[in-house]
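Let me begin by presenting the structure, written as structure tokens, before commenting on it.
A single protein chain has been removed from this complex, and every other one stays in its place.
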Amino acid sequence: MQTERKIRVLIAKPGLDSHDRGAKVVARALRDAGMEVIYTGLRQTPEQIAETALQEDVDVIGLSILSGAHKTLFPRIMDLLKKKGLTDVTVFAGGIIPEEDVEEMKKLGIKEVFGPGTPTERIIKYVLENVPKRT
Amino acid sequence: MTMFDQKKLEEVKRERTRWEQTTLPNWLKQSRERKTEFHNHSGMQVKRVYTPEDMENMDYMRDLGFPGEYPFTRGVHATMYRGRLWTMRMFSGFGTAADTNRRFKYLLKEGETGLSIAFDYPTIMGYDSDHPMAKGEVGICGVAIASLKDMETLLDGIPLDKVTTSMTINGPAPILLAMYVAVGDTQGVPREKLGGTTQNDNLKEFFAQNLCIFPPKASVKLTTDIIEYCARHLPRWNPVSISGYHIREAGATALQELAFTIYDGISYVESTLERGLKVDDFAYRLSFFFASHNDFIEEIAKFRAARRLWAKLMKERFKAKSPRSMWMRMHVQTSGCTLTPQQPLNNIVRTTMQALSAVLGGTQSLHTNSFDEALCLPTEEAVRVALRTQQIVAHESGVTSTVDPLAGSYYVEALTNEMEEKAWEYIHKIDDMGGAIPAIEKGFFQKEIADSAYMYQREIEEKKRVIVGVNDYTIAEGKCPIEILRIEPKVETAQVASLRKLKRERDNRKVKEVLDKLHYSAEKDENLMPTIIEAVKAYVSLGEITEVLRMVYGEYKELIVI
Partner (left out) sequence: MTKVEELAQGVLSGEIRSIARAITVIENNAPEAKKLVSSIYPHTGKAHIIGFTGAGGAGKSTLIEKIVREYRRNGKTVGVVAVDPTSPFTGGAFLGDRIRMQELSTDPGVFIRSMASRNYPGGIARATKDAVKVLDAAGKDIVIVETVGAGQSEVEIIKVAQTVVVVHAPGLGDEIQAIKAGIMEIADIFVVNKADRENANKTVMDIQAILQLNNKETAWKPPVLKTVALTGEGVPQLIEKIEEHRLLLEKGLKHKGSREKAEAELIEAIKEKVVSSVLEGLRKEGEFEQLVGEIVEREIDPASAAEKLLKKALKDAEA
């Protein structure tokens, strides 16, 4: 039997934001691209998201947020991920995140931010290219 | 029966065949059409040309009638905009109650004719501003209203006997309505003069907006409490705004939006009849809320079909006698999901077209989105342009001079018919599933919407659908060319402090007493409106009231369908 590595993705919705159209579209596109997608469902606390990523041992975490609360929530999520030792997980995000916040988010360790109008094809490509190398 | 002379119709048929064999092929030979097939958003095929043949079976009096008369296809009022223009109602709310109060006054000064409140997430979800889940969310996506005190500030200086107010609130709708009533009482406005709308459409939350707090049955119970209470005490209040907007924005097609919304309406009529009210005692106060998307004619057809469909349902299924029970009065919002952060000024053009469809479709009330829709809550400038868009349509376009100007267009009528027919198919299908709640539990609506949303996305990516500035006619975007509205964190600090102060200073014995009473009422399944009004007047907070209801009803967990 051969190794059968699959990319495991967590799509997470932090905070009270309940816009799920984009998150679902992205989740579906990643699934159709052959990935194993775990979706947290809505209204997750940073603790829930970090703990889920930990238990599910995902390769990448995609945060979807349209509410503008990313400035409060993202730092908490990134902090918890670090505390749990999840430093080899690629974290990226999408939704309504003003351009002027993107730098700040990247400083937190969020590798990329995708706004409205992004083709899912580009997101798939991004994931494929940024899956952390693991042994 | 037909509206056309049989001989003339035959002539049209003959001539069309001839045209298809002679003129058309020549044109097609010279240049092919841009696509082999043309479709609207609902996936219906659009023909090359429409003729009287497409209205062959139309009966004017049966299918259209006169404005203000059954089946109301041409409008619910006899004079429509020749009499009164639609209500220009801009959905607004951000920061503290005082911030939003200033925005309200600004908009009223600029010519807005009705208010519409956007609440922040904690309020929408029934949490107080100091709840742990509220951290970072206070005032960010709407105005923070945790108690009657905030509502007093929000409505300060606004005469509730003159202005009507719409509130986009669902789970906690009884609480916000109670607060509004309380402010009305303080202003000395008689309750029978209090006009406005609570969205209060909990069903669509389960598959479109997702802001569900309680399980379906309890949610419908609360919706119905308001309908019943208004029928008895607030005759000018629209207790529910049966909303297709959210369904559409979640990704549904125009057809799905139409059918699912109407079905929610059916459910509320049924749940209210179960309370022992007669249909004509409350149906005239049910109102609707639709989206106006990009396909100009399709949207107009949808609005017209919706009115006719609802009138038939009320008359035939629910045996309404009063024509007013058959009216579908609607609010329309231009479609936010069509707006882009790329080249944001293009959004003004989209919104103008969408506003025009809504008006040609006969809406009673309209919100137009701002050009910064895909970036942030509207800045003052953006919202002013959006309001001006409506004013220009109203005063400069000329479409308001006659009622239902597009009636009789072969395309419009054919599409109106098709919309109605296909909507009936959905309605019967949902009937067969046992109604809206079983359909929700099966994930039926969710699946339909998720599939349409995904298809829409695919069409854009495959360029089957061109979105100007996004997948075609793009430019290097560079720095965002417009100013962005930002909500400062100090809003939360101030709001939390003021709420905590209130909680210290109010009569906390009384608070406990009313909350116990509420608990008891909820368990006994009484109409909760009277007790909630009593509670808000004692400055019991929104979170405290919701907490009691959460205890009694439990919390809902979404059924996710991807």
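The chains carry the letters A and B, assigned in the order they are written, with residues numbered from 1 in each.
One rule holds for everything that comes next: a residue touches a chain if its C-beta (ideal position, glycine included) is under 8 Å from a C-beta of that chain, and two chains touch if they have at least 3 such contacts.
Not measured: the values here are computed from a predicted model.
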item: Displayed partners of the chain not shown (whole complex); value: A, B
item: Of B:215, B:235 or B:323, the one touching the omitted chain in the full complex; value: B:215
item: Contact footprint on subunit B, counting only the chain that is left out; value: 215, 442, 554, 557-558, 560, 562
item: Missing-partner contacts on subunit A, residue numbers; value: 1-6, 8, 27-28, 30-41, 44-45, 47-48, 51-52, 54-57, 84-85, 135
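The rule we apply is simple: only the chains that are shown with their structure count from here on.
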item: Separation of mean Cα positions, subunit B and subunit A [Å, integer]; value: 31
item: Complex contacts: residues of subunit A adjacent to subunit B; value: 15-18, 20-21, 24-25, 27-29, 31, 39, 41-43, 45, 67-69, 71-73, 96, 98-100, 115-117, 119-121
item: Of all residues in subunit B, those that touch subunit A in their complex; value: 121-122, 124-125, 127, 133-137, 140-141, 209-211, 249-251, 337, 340-342, 374-376, 450, 453-454, 457, 460-461, 467, 470-471, 479-480, 484, 486-487, 557-558, 560, 562
